[in-house]
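After this line comes chain A, so read on.
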Amino acid sequence: MTLDKMLASLFPNGHDVKNDNGVIFGSATLRSGANALVIGVADRTAVGVDEAIRLSGYVLNSLAQGSDPILVLVDSDSQRMSKRDEMLGLNEYLAHLAKSLIYADMHGRPTIGLLYGHSAAGALLATGLATRVLVGLPSAEPAVMDLPSMARVTKLSIEALQEKAKSTPVFAPGLSNLARMGAVQITWNDAVSLADQLEALLGSLPSPHDRRDALGKERGGRLKAADIAERVRELALQTQ
Partner candidate 1 sequence: MTAPFKQPLQSAERVRTTSFYEASARTRVELLLDAGSFVEFIGPEMREVSPHLKIFDLPEQFDDGIVVGRGRLDGSPVFVAAQEGRFMGGAFGEVHGAKLIGLLRAARDITSIPVLILFDTGGVRLQEANAGELAIAEIMRAVMEARSAGAKVVGLIGGRSGCYGGGGLIAGCCSALAVSEQGRIAVSGPEVIETNRGVEEFDSRDRALVWRTMGGKNRRLLGAADVFTDDTVQGFRDAAVALLGAIGPFGLDRLKAEQVRLADRLRSFGTCADAIDIWAAEGIAHAEQVPDLPADQFISLANQIGRTSRDAR
Partner candidate 2 sequence: MEDLSFQHKARGRAGGTRRSAIIGVVASGNLEVLVERVLPDAECQLEIKTAAVGFGPVWDAVVADFVERYSPGGLKFSVNDGGARPDTVSLRLAQAVRLIEEDGQ
Partner candidate 3 sequence: MLMSRNTETNGRTVTTWQHQRAARDARLEAGSRLARGKIVEAHDATRLMEAVIRPGDRVCLEGDNQKQADLLSTALLAVDLTEVNDLHMVQSGVVLPEHLDLFDRGVAKKLDYAYSGPQSARIAQMLFDGKIELGAIHTYLELFARYFIDLTPHVALIAAVSADREGNLFTGPNTEDTPTVVEATAFKDGVVIAQVNEIIEKVPRVDIPADRVHFIIKSDKPFFVEPLFTRDPAAITEGQILTAMLAIKGIYAPYGVQRLNHGIGFSTAAIELLLPTYGEKLGLKGKIASHFALNPHPALIPAIESGWVQQIHSFGSEVGMDDYIRARSDIYFTGPDGSLRSNRAFCQTAGLYACDMFIGSTLQIDLQGNSSTVTTSRIAGFGGAPNMGADARGRRHPSGPWLKAGAEADPDKSAFLRRGRKLVVQIGETFGDKNVPLFVEKLDALELAEKLNLDLAPIMIYGDDVTHIVTEEGVANLLLCRSDAEREQAIRGVAGYTEVGRGRDRNAVAQLRERGVIRRPEDLGINPLDADRSMLAARSIKDLVRWSGGLYAPPSKFRNW
């Protein structure tokens, strides 16, 4: 799905969202009349220090404004892989963007990620995975790790990896795998109005509590994570 098509389907009541060299920024009027902040990454752009600092700025600047949601649209590359970005501390810039989104979500500005294209690794952590609800569109093709790279490191053939991927969602790329892990909470239908689906989501938003591990367990993708985390938490609480 192209950005323009998606914006049109999402925001029939109007928006001023712009794509500036892959950095998405603007606002949109929702059905409810709420004025959502819309940010994100388009055109499979790599997220480096320059992109991240702009995006975090948009989030922080909007925090004074009420309780309207923040939408994060994602069609990105991985983090930008360069000497300059790493030298300047890319990890801090990406973390800062994620922190800003998490802070906003925890303080009355629900965050919704819309994964409509590619994304990977650090870029996904700093954007879609830092939101309360990550929505997948059918066109999404996330790849935490691409199979050719995996093949190189594991010294297995791509065919062998594809074979293994049939029995587990735990390593292979793809939207359905991330959904089974609990990372993508909902997958929308792009043949019908996205605005309707957004309103439905906003009408029944889960609490800001992170329950992706529980979801991953329900969906059979991550059978141990939720239990282990809870066991550690309980053991630690006995400290008092």
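A quick word on the picks: all candidates are chains of the complex that A comes from, given by their letters.
Following the convention adopted for this analysis, a contact is a pair of C-beta atoms (placed from the backbone, for glycine too) under 8 Å apart; a residue touches a chain by one contact, two chains touch by 3 or more; residues count from 1.
This one's a predicted model, so the numbers in the text were calculated from it and none came from an experiment.
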Which single candidate from 1, 2 or 3 touches chain A in this complex? 1
For chain A, which residues are in contact with candidate 1 within the complex? 49-50, 53, 56-57, 60, 63, 78-79, 81-96, 98-100, 102-103, 106-107, 121-122, 124-126, 129-130, 144-145, 149-150, 153-154, 156, 164, 167-172, 177-178, 181-183, 210, 212-213, 216, 221-237, 239-240
